[in-house]
Structures are given as C-alpha cells and as structure tokens.
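Every protein chain of the complex appears in place save one, which is left out.
All chains are identified by letter, namely A, B and C, in their written order; residue positions are counted from 1 within each chain.
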Amino acid sequence: MTDQRPQQSDPHVLDQPWRLWSTIAVMGIVLVGILLGVIVIPVVQGRSAGIDAFTAICRALGILPGSPAVPQFSDRTPPTPVSQVVWTPDVLQILARADVAKGKAKVLEVCIACHGENGVSIAPEYPHLAGQSGAAIYKQLHDYRTGSRVNPQMTDIAKALDEAVIADVAAYYAGQPQRNLNPVTLAESPPAIVQLVELGDPHRNIPPCAACHRAGAGGPIEAPVLAEQRDEYLVQQLKLYASGQRRNDVYGRMRLIAPRLTEDEIKGLAAYYRAGFR
Amino acid sequence: MRNAERLCLAHFWVAFGAFLFACVLGAWQMWVRSPLGAKIGTPGEYFMSVTAHGVSMAYVLTTFFIMGFGYFVAVTALNRPLPGQIWAWGAFWMGILGVVLALISIGSGQASVLFTFYPPLTASVWFYIGLVLVVAASWVWCVLMLVAMHAWKVDNPGQPVPLAMFATVANAVMWLWTTVGVAAELLFQVIPASLGLVQTIDVGMSRTLFSWTLHAIVYFWLIPAYIAFYTIAPRAAGGRLYSDTMGRLTFILFLIYSLPVGMHHLLMDPEHGNGTKFIQVLLTAFVAAPTLLTIFTITASMEIAGRLRGGRGVFGWIAALPWERPMVLAIGLAFVMLGFGGFGGIVNMAYGMNAMVHNTSWVTAHFHLIFGGSVVIMYFAIAYEIWPRLTGRDHPSLAPLRIQLWLWFIGMMVMTLPWHWLGLQGQWRRVANFNYADPIIAAWGPWVVVSLVGGLILLVSAILFVRNLVALHRSSVQAIAKPLYALAVHPPRRVPAALNGFGLWNVLVLVLMILAYGFPIAQFVIEPSPAAIVHRLR
Amino acid sequence: MQSDQSSAADSKLEVADEVDEAALVSVMRTVPLGAAVLAGTTVALLVLGYLLIYTLVFIPRGTVG
Partner (left out) sequence: MSDAPHELHESRILRTELLWAFGVGIFVAASLSMIVFTAITIKINPPSNVERIDPKTLHLSGEFAEQNLGTTVFGDGTVIVRAIATQFMFVPQCIAVPANRRVTLRFASPDVLHGLLITGTNVNTMVVPGFVAQVHTEFTRTGDLLMPCHEFCGQGHSEMWATVQVLPADQFKPGPDGRVSCAQR
C-alpha cells in the first residue's frame, strides 16, 4: 500500500507518529514479559530453594528439567520390566512389511498342530488365531521368547523363531478371514454384559472392553482381537490374570481388571465374544 | 436477487444449517451426561457427537458466517461490486466439499478425535483433508478481502477505509497469520501419520503448533460480533459511534495481541518452561485491553443514543434505549454474557491459578459464554439486520426475534453458570457417562440437570432462530432500503497511515511471534521430543 | 465490472442519520459519564472477583509449582 503522507489540513485531527509510539509500547510490553518471566521470577524463586541463578533461568526456559522453585529429585531404580516388547517405528515397519507366504510355510511346519492351518484351533485350551491382530500375536510370541509369559509348549517354540519369522506368522494369521461375519443379534447377550463391553463399570473402575479390544478404537497397539475367540480360552486367561499367574500385560491393566469381574461376568463375556461380536 | 446477495445467503444458510445440527447434538450430549441419561449412549456415539458438535460449531458455522458477512461488508461498506466473484463461488464449493468430507468421516466413526484432534490419536485422512479444504476456502476469502480494500484505496487515495471493511480485513490478516500453526501441524505431522507414511509423531511440537492457532481462531470468530458492535449497533440504537479511532485501534490490538498468546492453552503442559509460559500470560493480559476498550466505547455510543431519546441522569439512558429492536437487545445480552465469560477468562489465564480450572467445566463455561453466548447472539442479530437487505423482504414482526434472543440468553446463562461451580469442584471435560455412584460425582448430579435444562432452552431458541429466517423468506412485507453503518461522532476525514493499513502491524506481529513462539518451537526443532507411536482410528 | 442494478444492499457510504447536530452537542456534554460509571463498576467488579477467587479459593487449595 502506498504510504500517503496525511495532509495537515485539519489541526484537530490526531496525527501522532504512530510508527514510533506503537513500536515502543509493544516492544516494551513484551520485553517486560521476558524480563519478569525468564529472569526475575526464576532467580527470586531459585534463591530460597538453593538453586543458583543460571540453573533457575535454564529451568524457566525449559533447557533443564525441573521447576525453578524446587530442587529436582533424581532416582536410579534398577529396571525389572514385565514385557520386553517395545513398539518402535522399525518394529511396526517389520510388521507392516511381513511376508505372508513365509508365514504360511512356518505355520504349516509348526503351528498347524494346535492352531490349525487357518487359525481355527483344534482344542479348547488353544486360542483361535484367525483374524487376530498381528501386533498381538507378535507381542505374545515375543513375551514367550523372553520368558515374560510362560507356557509349556509355547516357550520352546517361540525361542526357535527369530524376529522376522514371528512377524510373518503374525501377518499370515491376521490375514485369515473370520468366519462369523454377522454376529448373532445383541438381543441374545444379557444387557449387563453388553453394558460391561460398551460402558464398562465406572464404579469398579473397569474401562469398557471395547475401548481397547475393538479394532480401530485407537486403543493400545498390542490389545488382542477377542471376537470369535474360544470362550474356554478367554475364561482361562482371565482367571490367570486374576490370580496374577499371567503377568505380561504392560502395567498390569488386565491384572487389575480381571479380579474385579465376577464368575458369571467372565463366562458372559467369553460367550459374548464367542458369538463373534466385535 | 443479485449475485452478491446469493453468495452471502448461500454462506449463511450453510453456516446456520450446521449450527442447528450441532445444537441438536449439544442437547443430546447434555442429556446423556446427566443423571437422567446415565446409561444411554456408548462412548463411541458420545465422542462422535462431540467431534461433530465441535467441527460444526467451530469450523463450519464460524468460517462460513464470517466469509458471508465479509462479502456483504465488502459490497456495502465499500459501495462497489465484489472483485473475483468466481473465486468466491469456487471457494464456497471447495468449503462445502471439505465440510461433507469431514462430516462423512466423523459419521463413519473413524474421526472421533474431537475438533481439536489429540495426536498421537489419529483419525482417517479424509477428516483432515476436509478441514484443510475449509481452511483453504477461507484463505481465498482473505485474499478477496485484501484485494477489495486495496482496489478501494487506489480509487480513494488518502481516504480512511470504512471501519467495517478495515475490521474485516484486520480479521482476514489475523486469520492468515494464525492458520500457519494448524496448517503446519496438519501438513507435516498429522496427515503423514494418518496416511501411514510415519509411525510416530512429536506430540510436543504438534501441541505447540496447534496452540499457535488455538487462540487467534477464537478472535477470528469474535471480530464479526465486534464489527456489529462498532458499525451497526450505534445506528440501530439511533445514536453515533463514540470514537472511530478507538474502533480502528481495537481491531489493531486484536491483530497484535491475539497471535503471540496461544500457549496459555498449554499452561499445564510439561513440555514448556515457566518463563515462556509467563511471557504469553503477560501478553494474554493485554488481549483483554481491546475488549475493555470496546465495552467503554460501545456503552458510550449506546449512551449517546439513550440520551438522544430523552434518557436523563447517570443511568436514565439505559431505559430510554429502543430495546424492542433486536440489534439493541442483542448488544445488551451479549455484553452481560461477555462479562461473565470474560471473568472466566481472566481466571483461566492467571498463570498458576490455571491449575484450579484447566480442563474442567469452568473452561467449558468460559468459551460457551463468550463464543456460544455473546458472539453467536451477535451472529443472530447480524443475520436479523442484514437478511432484509439481502432478500428485499422484512420480518413480519419483531416479537419472535426478541423472544429467540431472550431464550438464547436465558438458556446460555442457565447452562453455563452451574458449570463454573462444577468446574471448581473438579468436574472434568468430555465425559460420556459419569459414575454417579461416586459420592463426589453424585453431588454434581442436580447441577448437571440444571445445565441440561439450559441446553434444552438453547435448542428451542436455535429452532426458533431458523424458523424466524424462514418466516422472513416467505413474508410479503417489502424491505425499505435503510442505511446500515453507523456514523462516528467525529467522522474520520483523514487517519494516519498506520490506522489505514496493516504494514506496520504485520511487522510488529512478526517480531512478537518470534519473541513469544520462537524458542518454544525451536526447542523441538533443535531436539525433537521422544516420538510417540501413532494410534490410528481406522 | 459494471455493478448490477441497485438493491437494498447498496446503501450509500455515508448517509446522514436522523441524529440532529444540536441535540448531539448537548448530549455530548455528559455522554461518557454514564458509560464510564457502568463500565467502570463492571471492570472493578471483575478485578475484585478475580482477586477474591485468587486468595479465597485458589491459595487455600495448596501451593502448585
């Protein structure tokens, strides 16, 4: 915009040098803000907490951790993890680029005995794997390998597999179609169970099962798909979590929920998911 | 009807259509979270509704209303045809495509990440592409506003730009500045994550970039209401604008001080130091200045009108004001809600005290009172005022208009005042169903029912509003051409160049953004925060 | 671009309103008083409310830092 010099035609009109005063005002305000926020307040706060001025200013800027007013606590507790699986970008890339054909070959060689060729297991104590989340299979096999989860048959089998083959097997089973595409109507399952799945029980601090276990809900990455799972297997796993024998759920979420479920709730939930509800 | 009117009406009808849809959702949410609807609706439905309510109110109602009102001001305040009408219609249809994409992806359940999207939660890519299209449409509008003002200034050298147009262009300039934040977050972080190109996201950076947009966007919504305060209300009340210069100064202060303050939305975030937060808190205190200047200047303008109609004594002018006119009634109600909402705001921004209210119903009450209350009631008043000018028909009677405005005011106050009390008790936000068996939450039950009643009153008012507009379309009363914009007590014959353009202010905004946002963003460029795994809602 | 035929929207830029100058002059003698008192008390109430809530509600809830 051309900067038309205002003509001095009318003396009453206010015609200050806006450029100068506004710059001074705006800069003054922000510099007072910087002076107070980054220098005065942190240094004064730090002095009474025994923190020197430089550290206090660095903390106020966010260069150093901690508050400028309180000495920072440090703690070197030895790590004793529950599950070694770490969802890093390259793990997720391996899962995304897994080779289904190699997976099928390993399945026909090893897994078919119990889990079946297309993921339909042959006995109640072996879980179905058809349509299971690849990440969930990957994590369980990884936990068997590191001993975070113990099972007489699975521990040795898992130890024989390396990282790439685990991803291939997981991708293969994840690709197997689930049979019961239109689950029985909700009418059959008791409303208490549907409510537990959809709303959870806030009073007993139980989050809804669907919040984590429904695919696409944005829940934890390793949460397994429960739809069409064997009900005996679900009941068995919930009991293992309740007793604390199974401990490879990160931060013990299932170990906190399972003991709070009553006997018939466990059976109801197992039947609900057995019927194929998502 | 001529092309410009059809353009404005198209924008307004899209805006108020989305508004009515969002009001229905809002009322349903109030019912589902109350003790009366404790077991109704699943979290999936609730968060889908909250996302749709947020997107419709915050992106569709606002952007389309502001664009429509901007085109109207550009034609009537500058008294010349709108440049680039093909571009305007193109932008309109691009915005419609964006809205349809966003609402479909929300409806499919793959975009329940709320309208302020919380990475690492990531929705379907169509949700984000839809919002980008709406923002792109608004960018075209900004360019058209700048072109219109420039063309007018070339034809009228040395003349002060009419205040209404000056404010609209200030709004456009501020919007161009502020959308940089959300555009950067979407294009470089969220959309690549949603497409699966990246598996992780820097949450510290994305929250800081979104905060860049998060405050100035609420002033983008608010400025049309202030344009009505300054340029329409004084004439509607039969008075003059007390000071035109203060009007220009207010809109400039909005441009300068609404941009470098976004981090007061991150006061409780761990990823920034106290110093950078304090700087933005101090600048936020100065964001209150233009609003306080406005309430004085507009109250003085109303006082002129009241006294001209025979008001005596210190407050006699208040009763003498023509409260039967919808615009005047709206000003009064808007200022009351602005008072309550403003009080909520200065408590929110108070550095350490934000810990008392952050993410509680106090904050929900604050923005429902200011945006939902004083800004939206002014959207109603603006619509009532300019609809006759757009259609050539007039309201059959003003009574239903006043009833609608009163209902909106009463509904908003009944809904939001309990929220202040609940917020202080710790009622937190975005809860699909409360555990009313818990003693602490049980005590909130009755107040939630009171706010539900307020929500239902608001729904009735919203339906009545759309009915009033439809009634006008079918009315046979001819609209007589009345001038719209108010004259100032001292009409500006010549204003300093600084008050007639935005060159100087853009430089100051650039310096302020560097000083306020420079380090907070640079710290993530120098050393990115440890990446969080993307959680997709596919 | 030739503007289309006029309509209710095309009001002239600066159209005199029905305010007569003499009445305006007499009104302007007292004008900002009412506004100053009303707006002034409102702002004072806001500041007072802010200080009260800061000292009586926020501080007793314990320090934060």
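Keep in mind that, in the parts below, contacts are C-beta pairs under 8 Å (C-beta built on N, C-alpha and C of every residue); 3 or more make two chains touch, one makes a residue touch a chain.
Note that the structure is a prediction, hence the values are computed from the model and not measured.
**Q** Taking the complete complex into account, tell me which visible chains touch the one left out.
**A** So, spelled out: the chain left out of view touches A, B, C.
**Q** Can you say which of B:Phe166, B:Tyr242 or B:Trp317 touches the chain missing from this structure?
**A** B:Tyr242
**Q** With the missing chain put back, one of B:His272, B:Arg307 or B:His368 would touch it. Which one?
**A** If we include the chain that is not displayed, B:His272 is the one touching it.
**Q** Given the contact definition stated above, which residue among B:Gly426, B:Gly445, B:Pro483 or B:Gly518 touches the chain not shown here?
**A** Considering all chains, including the one not shown, the answer is B:Gly426.
**Q** Touching residues of subunit C against the unshown chain: what are they?
**A** Touch set of subunit C with respect to the missing chain: 24-25, 28-29, 32, 36, 39-40, 43, 46-47, 50-51, 54, 58-65.
**Q** Which positions on subunit B touch the chain that was left off?
**A** Against the left-out chain, subunit B lists 43-44, 46-47, 112-114, 118-121, 202-204, 207, 242-243, 245-246, 266-274, 277-278, 281-282, 285-286, 288-289, 292-293, 296-297, 300, 346, 350-356, 358-360, 425-426, 428-435, 438, 440-441, 489-490, 523, 527, 529-533, 535.
**Q** Pick out the residues on subunit A that sit against the missing chain.
**A** 12-14, 36, 40-41, 44-45, 48-49, 62-70, 73, 75-84, 86-88, 199-202, 205-208, 210-212, 214, 217-221, 250-253, 256
Keep this in mind: only the chains that are shown with their structure count from here on.
**Q** Touch graph of the chains shown: is it line, ring, star, complete or other?
**A** Here the contact pattern is complete, since every chain touches every other one.
**Q** Taking each chain's centre as the mean of its Cα atoms, which chain lies farthest from subunit B?
**A** Chain A.
**Q** Going by the touch criterion at the top, tell me which pair is linked by more C-beta contacts: A-C or B-C.
**A** Result: the pair with more contacts is B-C.
**Q** Could you grab the centroid distance between subunit A and subunit B? Build each centroid from C-alpha atoms only and quote it in angstrom.
**A** 34
**Q** Taking each chain's centre as its mean C-alpha position, how far apart are subunit B and subunit C in Å?
**A** 18
**Q** Scan subunit A for residues touching two or more other chains and write them down.
**A** In subunit A, residues 67 touch at least two other chains, as defined above.
**Q** Of all residues in subunit C, which are in touch with two or more distinct other chains?
**A** 65 - these are the residues of subunit C that touch more than one other chain.
**Q** Enumerate the contact residues on subunit A facing subunit B in the complex.
**A** The contact residues of subunit A facing subunit B are 1-7, 9-10, 13-16, 18-19, 22-23, 26-27, 29-30, 32-34, 36-38, 41-42, 57, 59-63, 67-68, 87, 89, 92-93, 96, 195, 198-199, 202-203, 208, 210-211, 215-219, 221.
**Q** Which residues of subunit B touch subunit C once you look at their complex with the stated criterion?
**A** For subunit B paired with subunit C, touching residues are 1-5, 72, 75-81, 83, 162, 235, 238-240, 242, 292, 295-296, 299-300, 302-304, 306-308, 314-315, 317-318, 339, 342-343, 346-347, 350, 352-353, 355-356, 386, 388-390, 392, 424, 479-487, 489, 491.
**Q** Once bound in the complex, which stretches of subunit A touch subunit C?
**A** 67, 69-70
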